[in-house]
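Of the protein chains in this complex, all but one are displayed in their positions.
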Amino acid sequence: MLRLETRPQPSKVMSMASPLIALAVTVLIGVVLFWILGKDPLRGLQMFFYEPMKNVYGLAELSVKATPLILIALGLAVCYRSNVWNIGAEGQYIFGALGGGWVAMQAGPGTEWMGHAYVIPILLAGVLGGMFWAAIVALLRDRFSANEILVSLMLVYVADLLLGWLVNGPWQDPNGHNFPQTINFLAQTKLPRLIPGLRAHIGLLVALVAVGCFWVFLFRTYRGFALQVGGLAPAAARYAGFSARSALWVGLLISGGMAGLAGALEAAGPLGQLTPYVPAGYGFAAIIVAYVGRLHPVGIVFSGFLMSLFYIGGELAQSRLGLPKALTGVFQGLLLFTLLACDTLIFYRVRWRSSAAPQGASRVTAVVASTAAKEA
Amino acid sequence: MLRLELVNISKQYPAVKANDSVNLQVQPGEIHAVLGENGAGKSTMMKMIYGAVRPDEGEIRWNGQAVNIRNPQEARTLGISMVFQHFSLFDTLTAAENVWLGLDKSLSLAEVTQRMMKVEKEYGLEVDPLRPVHSLSVGERQRVEIVRALMTGPKCLILDEPTSVLTPQAVDKLFVVLRKLAAEGTSILYISHKLDEIRALCTNCTVLRGGKVTGMVDPRTETNAGLSRLMIGAEPPQLQHRPPHLGEVVLDVRALSLPKEDHFGMNLSAIRFEVRAGEILGIAGVSGNGQQELMAALSGEDPRSPKDSVHLFGKDISQDSPRHRRREGLHFVPEERLGRGAVPTLSLAANTLLTRTEAVAASGWIRTGEVAKLAQELIRRFNVKAGGAEAAAKSLSGGNLQKFIVGREIDANPKLLIVSQPTWGVDVGAAAQIRGELLALRDKGCALLVVSEELDELFEICDRLVVIAQGRVSPSVPTSEATIEMIGEWMSGLWPQNSATEVAHAAA
Partner (left out) sequence: MDGLELLIAASLNAGTALAIAGIGLLINERAGILNLGAEGMMLVAAIAGFATAVHTGSPWLAFVVGMLAGAALSACFGVLVIWLNTNQVATGLALSIFGGGFSAFVGIPYVQEKLGEQTQFQIPLLADIPFFGPALFRQHPMVYIAIALVAALAWFLYCTRAGLVLRAIGESPESAHALGYPVRRIRLMAVLAGGAMCGLAGAYISVIYTPLWVEGMIAGKGWIALALTTFATWRPARVLLGAYLFGGVTMLQFYLQGRGVHVPSQFLSMLPYLSTVVVLVLISRNAAWIRANMPASLGKSFFPGS
């Protein structure tokens, strides 16, 4: 019989190997899935893991997709380490897009003097928008102990509907033939590209800088330490005097701000306008990115790129192999599942234990029966 | 014929051999003590008898026949019943429902309630069956546990450290029950590390040390010193107790009243006492009488103390956070090591940061090199057996982790050190070392407040004693003038209510 034995110390080796094992298992299941669908598994794997990376254009596309994922996941990592379960990053992302989009729509002759620096207020508005939406969750949890998982999730639906109302109503492009969309943002608002001709934009740099900042915050500052103790052992945090309330607000505001930043970057970058399709599921995919990245800033970079591989691979598989795009979602969910299962190996060892009884010992029922017989 | 026999039983865990070829022989109607310090292997042995754990080698014999006990239900079928140290009770259910769950299926709840009341009357263990367990006192909860065990008609009853939650008077009542059971033919296995009790109650004693049996003796003919030698290989270490050099009043608690935080707690009412520099004040009391609430109020973890109720060197700290109190010189060692005093999965180095911020710059930057050095220094100075400063807190044994945590607070040069249950679950060697450290700290002029459920320990190291009962605190009495009987009575709340003793205390 297989038994799980607690390890005296969590295994650092397994900590890093676990995501890789999970990826391998997911790929294996993917191969089986391709085969069931009647497609060549090798071609399928090629679409997902080779095609997106084979040239600079591909890498640029990867970075475009990875940027929002990394940004959101960084914020979520701080949140989850503090045991604050912000599931509504998608809603905060939408609000960031709304905030940034609104500032973008104000661009005109009056703002031309700012040049491309106009991007800064756009991104700031995005951060504030995301923070605002997350602050509601924090307030309700702080004042009324309302569960942040459910509240943040409900607010995702509300944010989505709000976006729908705005692009169908007050913010609709008057020249847009009644399509639910805003105006196309002016060139001034567009994010500067990193390399001309490619879609990779400065958002990537922002993300990489954020990675460094978050690493320092989590592992070299007392504030970061306090947040993590709150997540690992709430009683110890109280003993040390770390405020659970401040952890709640810091976690939610940071993750809301990062999600909002990602939303504004998307709106001002690749999208260039607001439509009902702004929410692309990044807020939820980022949850997986955060976990697969071990809630660690550096790990998140890798898992962010991995997740973008899934996205782009899914698009390629659809256009070239006729496979449904929904496959991406299946793989993402599978990856998280297998990761959680593999993570047990960090804390436990698998042992084969024989449950053979000691020699010659009788079963209890037999003993009881014989005792009863003797006493009768 | 022996009722229960363990023959060469062994059990290996990943890090340690908990039982190494142990033998045990229990006669019918015998009260048999299993003596050993914390970590000697008593619980493992009991878990195997009780069916929670399987032995790796050896044989268990019941009434002469070898048996294989696969789970607690099978143990119960044989007639083995256990009363746990940490009660296996369900707080939101009634006493009757709890007992019903501990029995097998065939009876209805009504029948169980009826029989329960009969058993209670017979053995003097009265508890209202219809009350939910969370409303019962700790002593009453133990009675529910015992009644539950008795109703299975056990032929062998195992009691694991049953007196840690009882006043001395309640202990005597328990012994009456146990002697009656033994006279009726039930074998009793009595697990304890309290030598006086074992000598008063038990007719046979198996001593465990380091997983092995070091002796099987009749405790009625042994001395405490003899038993101690079997238990730890030496006489109990003597502590140097010098007369106190009293200084100013460091901690002044007055009119501390605090309503309980939730359903399950205890209100504190009008608590007052003071602690001076250079003395150790002990708070005695059976668990569940408000110690935890009082500790949380003093440490700052509970921020609701009324204004002016807690003063440190004359300054009102009642509403201060734990960090502020530490800055003023108040340090605290909580009773839960893992999860409160230390974070289990973090390293010892990281765990120093909980209460020691010398290595943290004003900007919040952590100087990790200094943090590691502090941890290493603590490990060395307090003789902590650990795999280095980066070892996870949960990889240490209870005694070593306690030494680290106590050491961490002592090393901070506190002006007032509050310690809750300093040696709970700690082996004798580490316990002696910790008590020695506390005395040394007091000799240097620090004020200490020690809460403990072990009266012996309090009598050993404290200069003055108070008793906490039902959320109220008694007047204080110098240890030299106190007796176990008196403290036992006070634990039931029966201390003199007038202020005559206050005068005596002020003059001391």
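The first chain written gets the first letter, and so on, giving A and B; residue counts start at 1 in each chain.
Keep in mind that, in the parts below, contacts are C-beta pairs under 8 Å (C-beta built on N, C-alpha and C of every residue); 3 or more make two chains touch, one makes a residue touch a chain.
As the structure is a prediction and not an experimental result, all values here were calculated from the model.
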* Taking the whole complex into account, name the chains on display that the unshown chain touches. => A, B
* Given A:W102, A:F284 or A:F305, the one touching the chain that is not displayed -> A:F284
* **Identified contact with the non-displayed chain, of B:N71, B:Q114, B:T223 or B:T483** => B:N71
* **Option touching the unshown chain, where B:V34, B:V67 or B:L89 are the choices** => B:L89
* **Candidates A:M16, A:V56 or A:L150 - the one touching the absent chain** => A:L150
* Asked: Residue-wise, where is chain A in contact with the chain that is not depicted?
  -> 4, 6, 85, 87, 140, 144-147, 149-151, 153-155, 157-158, 161-162, 164-165, 168-169, 284, 287-288, 291, 324, 326-334, 336-337, 340-341, 343-344, 347-348
* To do: Name, in rising order, the residues on chain B that touch the hidden chain in the full complex.
  => 47, 51-53, 71-73, 76, 84, 87-93, 97, 100-102, 105, 109, 261-263
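Note that only the chains that are shown with their structure count from here on.
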* To do: Find the geometric centre of each of chain A and chain B from their Cα atoms only, then give the gap between the two centres in Å, rounded to an integer.
  => 45
* Structure fact -> In the complex, the residues of chain A that touch chain B are 5-6, 8-10, 220-223, 225, 229, 232-233, 235-236, 238-241, 243, 355, 357-358, 360-365, 367-368, 370-371
* In the complex with chain A, residue positions of chain B that touch it -> 14-15, 54-55, 57-60, 62-63, 65-70, 74-75, 77-78, 299-301, 321-324, 326, 332, 334, 336, 339-346, 350, 353-355, 357, 360, 364-366, 368, 387, 391-392, 394-395
